[in-house]
Structures are given as C-alpha cells and as structure tokens.
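What you see is the complex with one protein chain gone and the rest in place.
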Amino acid sequence: MTQRRLNGEALIDRTRLLTFTFNGRRYQGHPGDTLASALLANGVKRVARSFKLHRPRGIFSAGLEEPSALVTVGDGPYREVNVRATEAPLHEGLVARSQNCWPTVNFDAAAALGLFARFLPAGFYHKTFKWPAWGWYEGLMRRMAGLGRLNGIPDPDHYATQYHHCDVLVIGAGAAGLAAARAAAAVEDVVLLDSGDEFGGSVLRHELAALPRLLLLPRTTAMGYYDDGLVTALERIDEVRAPVPRGTQGPRQRLWKIRAARVVLATGAIERPLVFSNNDRPGIMLASAVRTYVTRYAVSPGTCAVIFTNNDSAYATAFALHERGVKVAAVVDLRQQPGAGLAARTRGAGIALHAGYAVVDTRGRSALKTVAIARCDPGVTRLLAGSLQWLRCDLLCVSGGWDPVVHLYAQAGGKLRFDARIAGFVPQRQGHRKAECIGAAAGHIDPPSQAPLLPVWRIPAWGRRDRRSLQWIDLAHDVTVADIELAATEGFRSVEHMKRYTTAGMAVDQGKTSNVNALALLGRATGREPAQVGTTTFRPPFHPVAIGALAGGRVDQRAQRFRRLPLQWHAEHGGVMEDHGGWLRPACYLESGETESQAIDREVRAARSAVALLDSSSLGKIEVCGEDAAQFLNRLYVNNVRTLEPGRLRYGLMLNDNGIIIDDGVLACLGEGRYMVNTSSAGALNTHFWMEEWLQCEWRSMRVWIAQQTAQWATLTLSGPKARTVLALLQLPVNLDGREFPHMHTRETEFEGTALRLRRASFTGELSFEIDVPADRGDALWCRLLELGAPHGIMPIGMEALDVLRVEKGFLEVGTDTDGDTSPLDVGWGVAISKKAEDFIGRRSLRRPAMQSAARLQLVGLLPAERNLRLPVGTHAIGAAGDIDGHVTSSCVSPHLERSVALARVRSGSTRMGQNVSLDIDGGRYSAVIGSTAFYDPKGERLDA
Amino acid sequence: MLSGSMALERCEPRGKLLLLGDAPAVVKALPEGIGIPLQPRGVARSRGSGTCLWLSPTQRLLLLATESDARLAVARIRALRSPDVWAFDAGARYVDFAVAGRDCAAVLNGGCSLDLREPAFPVDTCARTRFDQVPVLLVRSSPERFEILVERPLAHYLWLGLCRAVNDRRDET
Amino acid sequence: MQIPCPYCGTRDALEFTWGGQAAVVRPADPQSCSDEEWCRYLFIRSNPRGPHHERWCHTYGCGQWLDVWRDTLTHVVEHAALIGVPRPRSEPSA
Partner (left out) sequence: MGRMAHSILQLARHAISGHQRWPPFWRSPQARERYDVLIIGGGGHGLATAYYLARNHGIRRAAVIERGWLGGGNTGRNTAIVRSNYLAAPSIRFYDFSLRQYEGLSRELGYNIMLSQRGVVNLAFSRHQLRLMNRRVNALRHAGVASELLTTGQIRRLMPLLREQSSAGRRLFGGFIQRRGGVVRHDAVAWGYARAADALGVDIIQDCEVTGFQTRNGAVTGVETRHGLISAPRVGIAVAGSSSVLAAKLGFDLPITSMALQAMVSEPVKPVLDVVLDGAVYVSQSDRGELVIGGGTDVYTSYAQRSGIQRVEDTMATLIDLFPAFGRLRFMRQWAGLVDLTPDASPILDSSPVNGVCLSCGWGTYGFKAIPAGGVAFAHLLATGASHPMAQAFSLGRFQSGALIDEGGSAGMDDREPLL
C-alpha cells in the first residue's frame, strides 16, 4: 500500500507509530493523526457508501463538516457508529470499518441502485408503493436505510455535566478568537473553547494556560445557544485514549452549560464545494481540507492534483502541494481574471493555470482518474464548443467560497444577510452583545481576495446529455441538482419545503457544506436571488451529541429520583420495594418460598386477627398555624374545620376549583390555631404547594404559616385487634383506653426524650394507632415494636395488604377510585356538603349542570355473583343498551368475607342499590350486585374499639 | 469520600429549628444573643448559640449544637403562645453534607446552576436551589467549603450525585 | 430562560414553577355568579403572543409566588416582583 506521507514539519509525532485496522486490514499512522489523515497517508481512497444510492465515497473534508466519510469505530460495547473519520483521533489498536455496505465497501451489492437512480428522484416513495399498502415495501426500505448498526450493548461509559459562569465566552481559537480571549482575560473571567487542541500552537498555548482568569477547553465543540445566553458545549475528554473499562477512568465526555455575560463567536467559516457533473468521486475534496492534510498531517491525499476554484483562497492549496513536492497538474479558475499576483505565482511555479475554465466532468469508477475541463463564458452560463480537454489526476481540490459558521448567532436570534462579496450569509449587525461574530464568522475571510469571488452555483454539463442527476449537492443524502429542480417544478418554493421534499441538509452533517448551494439553486429554479430564498432554521445542536452525554449522571441508580423511607429495615427483610407516588415502599414482605399473593394474604390475616405494623412515613405532614388557620383550612377542605376541637381528627376531602377531588387526608387540631394536615403520600408536595399558592396569591391578609414537615417524622402504624396491647408495652405517658383516647383523636407526648405523636386514625378498618417520631428514630422504634409485639403475632405488612384491607372496608383511594372527573357528589358527600355553610374551593363548580347530572358515575360496592371471581380492576359494566355502565376501580378477594368484593364507579349507582350490573371480562358476561362500599364491619365497631 | 484535592463528607447530626414568622416577631421570641439574618440569602452566626439561615421572608432555619438545644428552643417559643411566631423541630428533616477543597464550587456546579464564584456567592451566604433533581440548601462556610442540606428522603439520591460530581472531576486533578 | 427573583436574585427558570396568567380575579361570591362568569374565571385566558403578565413560584428557592412580566415570543423576562407589588412605571407596561 502506497505511503503518502510527506516531509516537512507537521503536527504529528513521526517518532511513534500507531497500528490500527480498517475493514480488517492493518495500517500504521502517527500520534496526532485522525483516522482520515492516517487512511489518506496509506492511500485508502474509498471509505464509505452513500446513504441512498450507495455510491463509493471518500474523504471530502478535514473537519466536523464531513458529509461522506462516516465509519464505525471501536468494538464490542465501545462501538460507535456514524463517526466522521475526519474527527476520530487515531489511537493504538483503533478498529474502524465501513458501514452501510454489503459485502464490502469496494463491492457493495446495493450499489446496483445506481442503475435505477433516475427512477428514484426526491420523494419517489410518495409516488409509489401505495398498492397494496406501504407496509409491504417498508421492511426492505428500513433495512436499506440507516447508516451504522448499533451493537445493542449498554453503553459502558459515563458522562459528566458541568455548569459554568464567566464574563466572556469565546468560541473558536483561531487568530480572531485567541486575540479576543487574551484581551478579555486581563480583566474578566474568560472561557476559550475549541474543537481542536492547538490553541495557536504549543508556545502560545503555554502562555495562555498561565493566564489565571482564562479557562481553556480543548476538544470542546459548542452545540447550542439557548435562552438568556446559555451555551452548551461538548468536551470530548477521552477521545485521545483507547477505551478502558467503566469506572477506571473519568467521564468519556462532559456537557458544559456555560452562562456568559458576553459570547464571542470566532467560529470561522466552512468551505463550500462547487457543483458539477460526477463531483462525488473519491479523490474530490475541499481545497482547504487538502491544505490541512498537507501542512498539519504531512499527508498528500493524491499524487497529482488539479485545483478547481472560483476564488483566490484555493491557490494556497496549489502552492502548499507544490512546495511539498506534490505534482499540481493545473489550477482551473472559473474567473477570467484571477488575482494578478496569484496568477503570476502559479505560472512561476510551473503550474498550468486555466482561467475562465470549468471542470465539467470526472471519471474513475473506484476513485478519481481524470477530469474534463472546458472553457466557459464570463457568466459560466455555457461552455464553449471544442474547448473540452481531459486532465489526468487523482486529486481534485474544489473551492466555491466560504460560508461563515453563524449557527449559534442565528440561534441567539441574530438576523442574517446575504453578502455578495463572499456569496454567503453573514451576521446582519455587529456588536450583538448576546452573541457577537468576529473574524471569518463575521464574513471577514482572509487573506482578502485580490480578485472578487465569482458566484457560480452549478457548472453546465458538457454535451447534450442531461447530467443534473449526477451533479451532487448534498453528498450525505445523495441530493442532486435534479432533485432541487424537481422540488421547484412541483411547487416546493419555500426553502423549508425544498429541504423536507429533497431531504437536503437533513443528514448527519446538517448540510454544513451543501445548504447554501442548495438554496441558491432553488433560487435559480424559481427566479429568486439567494437573499430572497433565505436559509432554513439553524437548529441545535451544531454538531450531533451522544445521547448519553445529555443524560449525564442520570443513569443507573440515579435514573429516577425516588424518595426513600427513613427506615432501611424493609429492603433488608424481604420487602419488595416499588414506586408508590414517587416513594419506594414495600409492596409486601416475601418469606422464603412464598408467592406474592401468599405473602399478601398472610399479611392481611395478621392485620385482622392480631396486629400489623406498617411504615406510613411517606404520609404527608403539613403544619398549618396562625390565627386564621382554621378559616384557611375551612376554605381548602370540603369539610367543616371550624368545629374541629383540639385533640380531635377529621377526615378531609380537597378539591380543585373545578370541583374535582385532588387529595384527601386527616386534619388534626393540635391546639389553638395549630393544625397538622396528614395528606396522602403522593399528595404531600402538591397539597403544600396548593396551600401556599392560595395563601400567597389569593388570601394574602390571612395570618397563617405553613411548614412542610413530612420529612421530619417517621410514621409507624399499628393496626389490628391487638394494636393497643402492643402499644401499651411502650409505656407511654398516655392513657390508651378507648374511652380516654377514642377513635379520631390525637395525642402529643414524649418517648425516650423525643417528641412522639399518636393518632387514632385507620385506613384498615381495624383499631389503629399512627405513631409519629423524628425520622432518625424510626428504625429503632420499628424494631422495638416488632420485638414487643412478637408474642402477640405482630407482622409487618406492605402496600398490597393495605390495599386489600381498605377495599374490604370500602375506603376510597384518591386517584384509584377517583379520576380527573370525580366530584365529592360522586362519592356520596352530597349531604355533608349541604350541611356546610361557608364557601370552599371547588364548591361553585358542583352546581354546574354536568356535575348535577343523575347519570354520573358514582362510587358503589359490588358483590360478584361468583364469590371467588376477583374482578380485574378496569373491568367495565355494560348497560342494557350495550352502553358503558361503569367500571371497577378497586377489587380483592376478601379473606374475611371469603368472597370477592370490589369498588366501582357505576352510572347513577347511588340510586341503584340492590340492582345487578353486567360485567364484561374478556368478552364473558358476569353479574354483580350493587351495594354499599362498606363490606367489612359496616358499623365500624372494630376501629372504634 | 476523598478524591484528589476534594473531600466530601456527611456531617454530624445537629439541632435544627424551623422558625416561621415575620422577622421582628421572631427576633422578639428568641433569647438574647441569637441573631437572625434579615437579608435574603443571609447567614447570621451568634456566639455559641449557633447559626441562623434565611430560607424565605417568613422562614428561617436555626442550626444549634445539639438536638436537645433545638427541642428546648421549640418548647420555649411554644410557651410564649405567640400567634405570630411558630417553631418546629427540623433536626431529623434534613441531612447535612459538606464538600471541601479547591474545586468545591466546581463540584457543586456539576449539578447546580448557580454562579458560585466568590464575588457572587461569598462566605456566609446561603441559598435554596437545586442539585440535579434535588432541592438543596447551600451554605458557604469558607472559601473552600460548602455545606449542603437536603431533605432526608432524597439524601441518598443526592449523595450519589455528589459522589458522581467529585469523580467526574478526576480528569481535572 | 432566567427569572430575577426579588429575594434570591436571577435564577435559572428550572427553579421556578409556572402558575399561569396573573391577576385572574376569583369572584368574591362564587355562589352568586353565573356559570358563564365562573367559566371565565376558571378557564378563559388571554394567552397573548408577546408581553404577558404571569404568576411564577420560586419552588426550588424561597418558595415565594411572584408576578412576572415575560414576553411569550422571546421568553425575555422584563420584570418580576412580589405578588401585589405594582410594577414600576419605568417598565414598559404589559
């Protein structure tokens, strides 16, 4: 394999060799190489196949704008697809291969598509594949599409996120950026980031590193400009080393979120290619890219070069090649008059200069072999007959001018204007403080041209044959001049329409080298100037970002933010921890060899026959205090709170102003102007938020203070006939006798020197004590109770057992037996409400006709005819007319009633007691009787005990 | 845990007292010698008798040496029976972490969007904000040390996040 | 997006919770107002394209509800104040 490494200085370390493989073959390169430069150094021309037609493609650029050379890099879990060979730094053992081709990049079966290219214009699939249905063809299409193949293995690397504040953020460390950063760093905090890591070379970089107020971010690419000047940038930390096992290293990449008072965009410009027939062969490259390979990597991408340009900048490439001893066959300049000095210097170097000529065609099946040039008129509208000649060359360096990188400027809301000087879009105004473009990004391309650039969007084809379908605009998506013109013909005049119809600029490179050519040609086809056509929206990110980098640290154990109970005990004792309203709580405790349903059944029986211990710590605990506390709560809850005496509890329903139940809980009056509100676990945060909103925004004169104390307390619930017996063993200074301390009362006391609160409230239907102690004492008390209760058959129970117990008892659960359409009238609260004099949130809404309708779904109990048939929650009741008659909201097979029971919302259910409903379970019909929800201990003797 | 120049630790439990009420009333209710911050984000350090943090116009958090101190203070203020000052024991509500070292601000910026440069966030400033998805209370106790108070149910989640933030800076040190 | 909290200073919007249009007046006596008036209070909103007067809560900060004047097209926050504190004259009025 030919070595194309040149002599002369370069930014690679020639003293060291790195071995890598591409498509299974071993090659060598040097530290400092990219995969692209190393491949070129080894004479590898064909590296990829195009997206749609699978045409052979080579390396086109030397940077992140690369449209063609996308490869798969790495193996096993580290495999990364669609990597731009021009961006991938070479490291020892690097493994890369071509993608989107079969069996090999050199012989790709799918390339046969090329034969049908003319039948596959933009949007062809919309005009075909309708019979019998798209689905018949889609599978094939899907397999053809896509580029790389994911390995399907979880990403072993991790990613960091970093906020940063500074006075000035400078993006791009070219000459302009360096100058701006150095000047500012004298007096302000400055960040200077660049996609590379030179920072003007080792000397200057040393100097910069010494500046205390300057932070250098190498290998960092700015991604997006968001509201209020938040700039995101991706730092590629590990790309210079071979992959290493997870955890043994720092993060692979870091997503920076930088807030700067001033953002300076020194993002430079990207060279634009020229559009001519067969302009996509391997060996055809951007002139500036060739210059980079020669001067930076000491690589010549070819042995004999032709330069094709419409501006002065490409001459530098001719001279660079010439100086390093690479043959330059000719410079072909579309302009009749190139810059005088340049013309002389070119001829002086013995390079043929064809001014007023154009490259009109190329040949070379696997890679470029010859180019055809022809004389053109000054406007390059036609070619002069008889002027055609073929030049042998294996490298064609093209330059159509430069497009400033204005993506972030545009994202910042900056407006663009078309600058005829460079035939590209530049920032409309300077001194945009939020995001100011300087240097090439502002359209100041240097060295300034001696002779002006000649804007030519498309070179006429030689001969009569129509070649527009071989004149490539977007190499990444195989979009041709023909496609653009087809879009125009079919009426897609808007640049956004053209983009969507032809998919130009929608590939992984986001059209960095093709957008301006595409919109200018659309303009030509629709009789408009580029300025009138305008650009498409510059959407973030500027350059694609690994999804993992955006997820940052929110992976694995930190993927979800669950709240944890203060007790660690559960998980260590068979507790099956599950998400309950954002808290991880035990569903049940599995004993060896037990199924979940057996465990749940065991726990339920314990609660009914002996005593159960439940961790209710997630129960909301909100303290509401102040002179107006009672009035405040009275407005927020359906219930009458004014009549609640100290030491007493009352169940409460809370509505939104639309009359819908949003939470329930137990209100405790702890003393004069002192209330404790126990909300549902899921409702603790919302209810507190809700209270503050009303207090701060609506009732600002009220003297009320609210403290969210949920996290301060652990709540342990003793429930069951023996609850009192076990609690008594704690020997609290409280008389637990049922007459002294009845149901729905509360007491405050002390236990072992810390505060302790008792509530006689029950969600199980059994005699229950809710015990609050400071959260850090929860574990100790829990273990103590288990110990004391052991002789009495105490048993920890989980949420599923609790669910069975409360369903047996017919207690509703907000969000389960109610939904976004349930009012208190629908759950039997009409009478209670009518007794309350004052207004409360949501009351007015209950008077609206739809809320009063007799046909609403109302909560009732159901007793299935088949005693052991557990009704699946969500089962529907079907009316005589086949209409929906309601649905089951909660259900269980009650161990104590030894039959199936359920809660359901049934159409006008409250008026249908004793009637049957017909239930539909997977098409089968079952009958059940409507009844009260209180299946178990309807008189409440057990909890009043 | 330790990493490079960074130290991340869980602090010893201490007494915490949540004070609700307008500043003048609260000052009146507190014993002599205990000052409270009047300015937003302020921290008031009283000789011997702990530190008081500004949480909101009507909320302050008093940090005391021991939990019994806090309980006594609660009892004392309750005894005043003032309808305008309310005190609650918050000793078990929060868990305290501390991150110390040259990069402590940068570590916190691994999950917190605040400008923690010293001019913007000097010593004896506190702020309620968020670290990733977690509400936290930051206190800068010295140029190279922050205390982070978090509610107990999310303390574990936050700890994982802080460890991560420290680790993520290994390539820096 | 950032919001200048009068207590905590300028903070990232992700510390705040949006509360909808500000100064929606709840009828003094809901029971005496018509379904139409009640509907207007509950649901009808101005939803302007441009300057908007909204209510935001600094949930992750001081927990205070604020009056915020924000442009819904540019997301630029022109002013934020405590609920009920009138907006300075100098500000362009929303």
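Each chain carries a letter (A, B and C) given by its place in the written order, and its residues are counted from 1.
In this section, contacts are C-beta pairs under 8 Å (C-beta built on N, C-alpha and C of every residue); 3 or more make two chains touch, one makes a residue touch a chain.
Because the structure is a prediction, the values reported are computed rather than measured.
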Among A:24, A:103 or A:135, residue touching the chain not depicted: A:135
Of A:239, A:698, A:819 or A:937, the residue touching the omitted chain is A:819
Please identify which residue in A:92, A:377, A:579 or A:750 touches the non-displayed chain. A:579
Can you tell me which of A:24, A:348, A:527 or A:874 touches the chain that was removed from the display? A:874
Touch as defined at the start, partner being the missing chain; which of A:4, A:375, A:554 or A:777 qualifies? A:554
Hidden-chain contact residue, picked from the options A:494, A:631 or A:908: A:494
Touch list for subunit C against the chain that is not drawn: 1, 13-14, 17-18, 20, 35-36, 38-39, 42-50, 52, 54, 56, 59-60, 63, 72-75
Where does subunit A touch the missing chain, residue by residue? 51, 78-82, 118-119, 121, 124-131, 133-135, 138, 141-143, 145-155, 157, 161, 224, 226-227, 230, 232, 257, 466, 468-469, 482, 485-486, 489-494, 496-497, 500-501, 503, 506, 508, 510, 537, 539-541, 544-548, 550-552, 554-560, 562, 577-580, 584, 587, 656, 658-663, 685-686, 688-690, 692, 708, 800, 814-816, 818-821, 845, 848-851, 872-876, 878, 884, 887, 920
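By our rule, only the chains that are shown with their structure count from here on.
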With centres defined as the mean C-alpha position, give me the subunit A-subunit B separation in Å. 32
Interchain centroid distance [CA atoms averaged], subunit A/subunit C, Å: 29
Indicate the residues of subunit A shared as contacts by at least two other chains. none
Residue list for subunit C, restricted to those that touch at least two other chains: 59, 63-64
Contact footprint of subunit C on subunit A as seen in their complex: 227-228, 413, 657-658, 689, 692-693, 696-698, 700, 839, 843-845, 847-849
Sites on subunit B touched by subunit C in the complex: 40-41, 55-57, 59, 113-114, 127-130, 135
Touching subunit A in the complex: which residues of subunit B? 13, 18, 20-21, 58, 67-68, 71, 81, 83-84, 86, 88-94, 106, 109-117, 120, 132-134, 151-157, 160-161, 164-165, 167-171
